[in-house]
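My questions all concern the structure below.
One protein chain omitted, others in place.
Per-chain numbering from 1; labels A and B assigned in written order.
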Amino acid sequence: MGDMFRSEKMALCQLFIQPEAAYASIAELGESGCVQFRDLNDEVSAFQRKYVTEVRRCDDMERRLRYVESEMKKDEVDVPVLKAEEEPSAPNPREAVDLEAQLEKTDNELREMSANGASLAANFRHMQELKSVLVNTEGFFSDQEVINLDSNRRLDPEDPAQAPGAAQRGQLAFVAGVIKLERFFSFERMLWRISRGNIFLRRADIDGLVEDEETGRPVLKTVFVAFFQGEQLKQRIKKVCTGYHAAVYPCPSAHAERLEMIKDVNVRLEDLKLVLSQSADHRSRVLNSASKHLPRWSIMVRKMKAIYHILNFFNPDVTGKCLIGEGWVPTNDIATVQEALARASKVSESSIPAFMNVIETNEMPPTYTRTNKFTNGFQNLVDSYGMASYREVNPALYACITFPFLFAVMFGDLGHGLILLLFASWLIIKEKQLASIKEEIFNIFFGGRYIILLMGIFSIYTGFIYNDVFSKSMNIFGSAWHMNYTRDTVEDASLKYITLRPNDTVYKTYPFGMDPIWQLADNKIIFLNTFKMKLSIIVGVVHMIFGVTMSVVNFAYYKKYASIFLEFLPQVLFLMLLFGYMVFMMFFKWVTYNDTVEGPLSPACAPSILILFINMILQGSQDTPEPCKEFMFEGQKSIQQVFVVIAIICIPWMLLGKPLYILLKRKISGAPPPKPQGGGGEGHGDDDAMGEIFIHQAIHTIEYVLSTVSHTASYLRLWALWHATQLSEVLWNMVFSMGFKYDSYIGGALIYVFFGAWALLTVGILVLIEGLSAFLHTLRLHWVEFMSKFYEGAGYAFEPFAFKTILDVSEDD
Amino acid sequence: MKICGPKLSLCGLIISVWGIVQLVLMGLFFYINSVALIEDLPLEEKYNSLEEFYAAANRAYNQNAYNCWIAACIYVLTLLLSAQQFYMNSRVTAN
């Protein structure tokens, strides 16, 4: 069968590539993405490999790219999104050099600019602060004139040359500056303390927020002027200022000088503004032109790095004329690989073409299943249990249908199925637009859109059979139950309920699905329970027999023909003779017992299948009143005894068959005594010690026998989960139905409200939560009950070297 | 005028369409005295005669049919409102 039946055949290939063509070859292989390279330099540390310098160069370029990108983010420059078809290929070495130079240029330019910009901005800030100091102190000094401290004016207290010479005791000096408002109060206390109160501090808040030079965040600042006496105090105050990160600015005490200075500062501020705006323009020009290339650059650099990383896996030939690499290739893709190699040697004009040969190996190849967008979701469900062993039967193929079907058996409701179907159709129709959404929970649903679609379709089918539309039934083909009651019977007040008898009515089975009359019946749960429990067991046993049969395909493929007789045959006999027979009894009871006859086949005599089954196992019997019979048909007892005996024989058959077969084979071939640790032969267990084989087989047998019982019971979850769907009836009666209880037109408004509530709860609880729980139970039924019958799942995934996956992964980071 | 955001208006759209389809159909089923809906009717436990019961059931069926259609009409209004809101929202994001 096709692609999904088994994983692809793989070949271990050896590549011989000329060193000058190596880069181009790997680039081509990365584009085609069908080789998984093996590291041949496992023992060599990362620093001693051949292409370390190149990898480091790429790292360097990546660092530069990151810097440019972060600068762009800071300036909110938009980076154009590259379309898939515009993606550049890996740069050839000459391009790589160009790219490196370009990157370096942009990077350096940006760094220089930002350094300059930072110093310019600091300058600008200082000027602004100085200006506010000058403007704000104006008020303090005119105040001082009132207090008559005119001697102050003769001195420039900031001028150290003047200060000591002209200092007179009793004269006031001052320090002016800017400090953050939040620090001001503690600053004020500190000054007060060190001067023992001999200080006079004034402040004036700067309007608005100012940028903080350290953090760049906007903060409130204030201008202060401290008046004091004496040189010693001045030194201390200056120390306190540095301690509090207060910027001290020179400020002349004379009014005219200050005016002069303000003018001067204003001119310089204007100049600085001009320079700043020009450099900002320049910066945005550089960033904009870089932003056009950035996506291409980063893809090129990433590809280049990936190529050198892979080249580091290669071994140099002894002569040094050739690089040798090894990798797994799907046999179907060998031609593609060869084409890629040919193209590469043409491009790099190497004299000797690269060549590839397939080598024999005992190693287990990786598992690779080609999927499309439909099968991908199902394959993921199976793979998350365990990657299939190489060339093992792939359960995902069957899960495509059995998974939605088992889900629908639990979920079955036409209305809910329709909601699922519409949702999935929307996801599929809008596939292209929605594929770009990167939200995690949405992606889970989006990835499983085809699973949801099939779950919806099957739920509609099972809903139709269950005759459930939001818990109401449809009478399409005409109910099978006819009645002919008289007025007396119907009007009899003593009869609260009337139970129809199939015998009394002209009964014709409802052809498709559940008879709609059961929806209205008071005893519908009793009837549906027996039906659905039997249905669950039937579906489960069929599913498990199918699973066991799959193991034959595996045994045949791996040429373990003995296992078919020693493992599969007893297993399937055990299952069929016990539970398969139980399923047969269910069908038999459905067909033979009916209400139209008297005697041993009447409803009163119908035996319970479960009790019959238990009696069959335990060899018990039960008393039955006349005219009933204990068994359903002649000779049932003896058939059952034979079945049980064969089933019991199956147990030692499973337990001893395979180990004895191995023992016998070893005796005949006269193989050397088994070593305790067998190495990499086909199929482990063949080289193990005999004791281990026995123990292994004993565990296997016990597990199978017990699980046959427990797994069959486990399928009853199909019935149990269906009970949870009964919630939809409760919801209808509790919420929606309230709207119908009014005898006037007000009911219309109430129906409006209750429908809204009912619709939201239906989607939220019944479809979403019940759907999820049914999904999980279906998953379990597949993983445990179905796959345990044949699936080994001991493989490892094929991870080819492909640029596509590398780029996708780094985009997600 | 914008009252609700894009998500709420979309939700309103979906519920209204669903509501119109389902309520029109349910009105129809009430109108033809569908048996499946008998449990939802406001009926007494006891009636003196068969005719009296049928009259009451008929009245309840018809009343509920009209009520369903009224609710469907209100959902048409909701649909228009949601559609207008949805249009406004999509125009805002397009700009």
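Assume a contact is a pair of C-beta atoms (placed from the backbone, for glycine too) under 8 Å apart; a residue touches a chain by one contact, two chains touch by 3 or more.
By our rule, contacts and distances are computed from a predicted model.
You can't see one chain of this complex, but its UniProt record names it "V-type proton ATPase subunit", from the set "Protein SEC13 homolog", "RNA polymerase II transcription factor B subunit 2", "Alkyl transferase" or "V-type proton ATPase subunit". Contact with the chain that does not appear here is found for just one residue of A:329, A:400 or A:632, A:400. In the complete complex, the hidden chain is touched by one of A:542, A:562 or A:738, namely A:542.
Per the touch definition above, the residue from A:30, A:365, A:448 or A:513 contacting the chain not shown is A:513.
If you put the hidden chain back, the residue from A:37, A:124 or A:481 that touches it is A:481.
Interface residues of chain B with the unshown chain, by the touch rule above, are 32-35, 38, 43, 50, 53-54, 57. Contact between chain A and the unshown chain involves residues 1-5, 372, 375, 397-398, 400-402, 405, 409, 461-462, 465, 475, 478-488, 490, 495-502, 505, 507-515, 517-518, 520-524, 526-527, 530-531, 534-535, 538-539, 542, 587, 590-596, 603, 606.
In this section, only the chains that are shown with their structure count from here on.
Of all residues in chain B, only 15, 18-19, 22-23, 35-42, 46, 49-50, 59-60, 63-64, 66-71, 74-75 touch chain A in the complex they form. Note for the complex: chain A touches chain B at residues 472-475, 487, 490-491, 493, 516, 519-520, 733, 736-737, 739-745, 747-752, 755-756, 759-760.
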